[in-house]
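With one protein chain held back, the other chains of the complex are shown just where they sit.
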Amino acid sequence: MIITIKKDTPQQEIDKIVRDFEGRGCSVTLIQGANYNVFGIVGDTASIDEKLVAANKYVDNVQRVAAPYKKANRLFHPEDTVVDVGGVKIGGGEKVAVIGGPCSVETQEQILEIARGIKDAGGTLLRGGAYKPRTSPYAFQGLGSEGIRYLVRARQETGLPIVSEIMSIDKVEEFEEYVDLIQVGARNMQNFDLLKVLGKVKKPVLLKRGLSNTMEEWLMAAEYIMSGGNENVILCERGIRTFEKYTRNTLDLSVIPLMKNKSHLPIVIDPSHATGDWRLVESMSLAAIAAGADGLMIEVHNDPEHAWSDGAESLKIDRFRQVIEKGRRIAQVIGRDL
Amino acid sequence: MIITIKKDTPQQEIDKIVRDFEGRGCSVTLIQGANYNVFGIVGDTASIDEKLVAANKYVDNVQRVAAPYKKANRLFHPEDTVVDVGGVKIGGGEKVAVIGGPCSVETQEQILEIARGIKDAGGTLLRGGAYKPRTSPYAFQGLGSEGIRYLVRARQETGLPIVSEIMSIDKVEEFEEYVDLIQVGARNMQNFDLLKVLGKVKKPVLLKRGLSNTMEEWLMAAEYIMSGGNENVILCERGIRTFEKYTRNTLDLSVIPLMKNKSHLPIVIDPSHATGDWRLVESMSLAAIAAGADGLMIEVHNDPEHAWSDGAESLKIDRFRQVIEKGRRIAQVIGRDL
Amino acid sequence: MIITIKKDTPQQEIDKIVRDFEGRGCSVTLIQGANYNVFGIVGDTASIDEKLVAANKYVDNVQRVAAPYKKANRLFHPEDTVVDVGGVKIGGGEKVAVIGGPCSVETQEQILEIARGIKDAGGTLLRGGAYKPRTSPYAFQGLGSEGIRYLVRARQETGLPIVSEIMSIDKVEEFEEYVDLIQVGARNMQNFDLLKVLGKVKKPVLLKRGLSNTMEEWLMAAEYIMSGGNENVILCERGIRTFEKYTRNTLDLSVIPLMKNKSHLPIVIDPSHATGDWRLVESMSLAAIAAGADGLMIEVHNDPEHAWSDGAESLKIDRFRQVIEKGRRIAQVIGRDL
Partner (left out) sequence: MIITIKKDTPQQEIDKIVRDFEGRGCSVTLIQGANYNVFGIVGDTASIDEKLVAANKYVDNVQRVAAPYKKANRLFHPEDTVVDVGGVKIGGGEKVAVIGGPCSVETQEQILEIARGIKDAGGTLLRGGAYKPRTSPYAFQGLGSEGIRYLVRARQETGLPIVSEIMSIDKVEEFEEYVDLIQVGARNMQNFDLLKVLGKVKKPVLLKRGLSNTMEEWLMAAEYIMSGGNENVILCERGIRTFEKYTRNTLDLSVIPLMKNKSHLPIVIDPSHATGDWRLVESMSLAAIAAGADGLMIEVHNDPEHAWSDGAESLKIDRFRQVIEKGRRIAQVIGRDL
């Protein structure tokens, strides 16, 4: 941690700050500059709150050198984490996983038909929303437990592990029992109470990046889950909010090489939510694979024009199959498979 | 709702779209342009999902004309809503309310001392965090129920109604019993399950704007609470995320006149969280009052340099008193009081 | 154009608005809604200024249906534009062009050595900055005309057409005479006087997207050049500004399929400036090719650690060669070559 203090800080204040840090077991180096003095603080600074240091009126600036995340940090865990989701491995640089399915589970028939299509096209996991975060209270809110039951039935028939989004701590038991990969949506990425509870469950968690969260905050959200004991976290990029109006969000594919550098956790890309437009899904999927993603999460619907939510971003099965076929050949170019 | 369709759309597709909307009780007007055709849809379009309409491959664009919020809309509720918080009225254009207090409740003595200072300086409500949303799992997470008890004791002594942040649905009973104004933080603005539960409680809700949420999404979050039956919602702006690095967030004061135009709900400004820097709090507080805010929410601490969280943005009591004194004179210029 | 007016607008005001539009040769359709009335305006609305319409106090909202760009619009020019840059074709879906070179031209030897490396690795154009837009007036501002001369010499030796950035209208003659592809940098994307002059030159223009400009504004900047008579415009994405701190900018690859849909102009991706980090350049280059980019623009330096600007984002020749080799195989998967 680097602390810049004003040049005219009284010596007794400087001494106080030094003593304060030394009292926390840190060692302090002072660098005298022309207009500022700088302290370098070495030791366990993760538990020191920058904002409290900054509250001192002589302090001009506080900068952190070491990353605030530990469990998620590749520095302390150099090998890739490989997460086992109902028998499908995600991460580790070999197979690219493909999660497909509708935004919302609508009926038993719908989810069965889509699941069969995904299985047949070469998809490896089935997604479907049972509890839906909708901007409007007047929009369809999901089938709830009934939707989960339909997904379970689709898993029984196709063998595809299932992924679904949790929105509230009172459903954790249901998800732990029935769902193979518990998704935390963008809007709940910093629902810390939910993250804490998920740190105690036995099932892996797919953690979506928040609409305007930095990569560091995202890793800190993963850290919440991991520090609770559940180290099976998969990161999922789904676009960030910008001023651009032609797309719903801006898909940030640079997270793939960056997260591989900063962390050992697998990373999955969701081009459907990111763009909000099915016409952009294929090219963004291929780009994600070329950039080294560990998986894709794609919205697939048998009848997008009559879907109950997010039809505009869903692929039909035929296009989904085409993405998988081209994607496999791209994966092979970079030494992977799909 | 305005739907732009491609010029080469087959007539049978056009007929299908028209029948579809008429089947929902809407009336449809077709406008033929040179390169596009446009449908104007009139009727109860709030329940129509734009994304489903956009899923039709002949549709180029869907734009909403009417606002998607109803209960929060000034069009249908022209008078200002005045919310009664433990006897203090917020909204309605007369008194500007001033909520002060520490980021975190730390000890009984701390909160009592601060509460007395706030009361004495002319503040009207006491805030204090008992459950804290912290980016890091290793940071202080708040005193929990003990913090709520300390606040209750401070209310008993000073008479100031208390405001505290709720983070999880399993604490709703506790908040409904003990807290006068239940705060929903920026990170939970779209925690829809929490909003739904708060739609059923008897206490008013202070709804902070999310870090990168639009005003429309914010009003839709209010709509979640109001459509559940609880119409006592106060909006609170606390800064939005931008690329600027000199401030924590960018305080958007234009929300004040805009929200007064779009909605009848009271609006409160939090300059402390918005800027993250106590040196900016006074000027931003005076600006908020000049712009017509119904209230301020200011972090106040008796000893910011040793605070347990967010010391950098807290005012000491003397500065808080000064903000109130200048703020009162500004309020009088625009025909209000404080 | 869709104009929403308030329900209580007096009939004479409505009549005035209708007459006003009809006077401009537009036809007007009125749609009566429950809470609003809506006018649909058909005709040549590109020359109507939304802001003036919005100045009418009865007008609630103005939305444009037709795109404001014409020359750049694929609707009126369905075939891909292929730009000839000193014999190298960019656009049209076959070959992916690769522009390589240093941020700044430093010495004749440096640019010759890099040019030979690029040629040898399979690159097709040479870039190099002679006039540099630097945030600080105290930073190296480029060699100016001397740099252009060094580039010309490198072209003579290697045959690679040269690309360089123009910053001011008083250099247009120099660029028109010596440079094969005139680059407009992100900071000058809306330097309209420069764009107008470039509309009159005979050389093609590489137009970078501004730091926080929308795709529509970018197309309008292209329209400035094209409406002047120069239709040889190549779009170049170089990252947009977001709140993310781990990368310099956020590379928006969704522009590739979107721009191919909205426009006929070629699109090139610059992963070096976008990320600011050479470690991300390879994966972002491969992603761009997989997404369908018509070209790449990559910073290459023989000695990045002693470069005079932007060393952190430059590849050495060996890595550049590797990008080209993998890139070629990815291009082949999607039916192109490189």
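Quick notes
Chains here go by letter, A, B and C, matching the order in which they are written, and residues are numbered from 1 within each.
Assume a contact is a pair of C-beta atoms (placed from the backbone, for glycine too) under 8 Å apart; a residue touches a chain by one contact, two chains touch by 3 or more.
It should be emphasised that the depicted structure is a prediction, and the values quoted were computed from it without experimental measurement.
One of B:T81, B:S212 or B:S272 touches the chain omitted from the figure, and that residue is B:S212. Among C:S27, C:Q108 or C:Q190, only C:Q190 touches the chain that is left out of the view. Taking the complete complex into account, B:I240 is the one of B:I240, B:L265 or B:L296 that touches the chain left out.
Among B:Q32, B:T107, B:S145 or B:S254, only B:S254 touches the chain that is left out of the view.
For subunit A, the residues touching the absent chain in the complete assembly are 2, 4, 29, 31-36, 38, 40, 42-43, 61, 63, 65-66, 75, 212, 241-243. On the side of subunit C, touch with the chain left out of the figure occurs at residues 46-47, 49, 51-52, 54-56, 68, 133-141, 167-170, 187-188, 190-194, 196, 211-213, 217, 220, 223-224, 227-228, 241, 276, 278, 304-314. By the touch definition given at the top, subunit B reaches the unshown chain through residues 212, 214-216, 240, 242-247, 250-254, 256-258, 261-262, 274-275, 279-280, 283-284, 286-292, 326, 329-330, 333-334.
Rule of thumb we're sticking to: only the chains that are shown with their structure count from here on.
Subunit B and subunit C have Cα centroids separated by 39 Å. Averaged C-alpha coordinates put the centre of subunit A at 26 Å from the centre of subunit B. Here the CA centre of subunit A is 31 Å from the CA centre of subunit C. The set of subunit A residues touching two or more other chains comprises 212.
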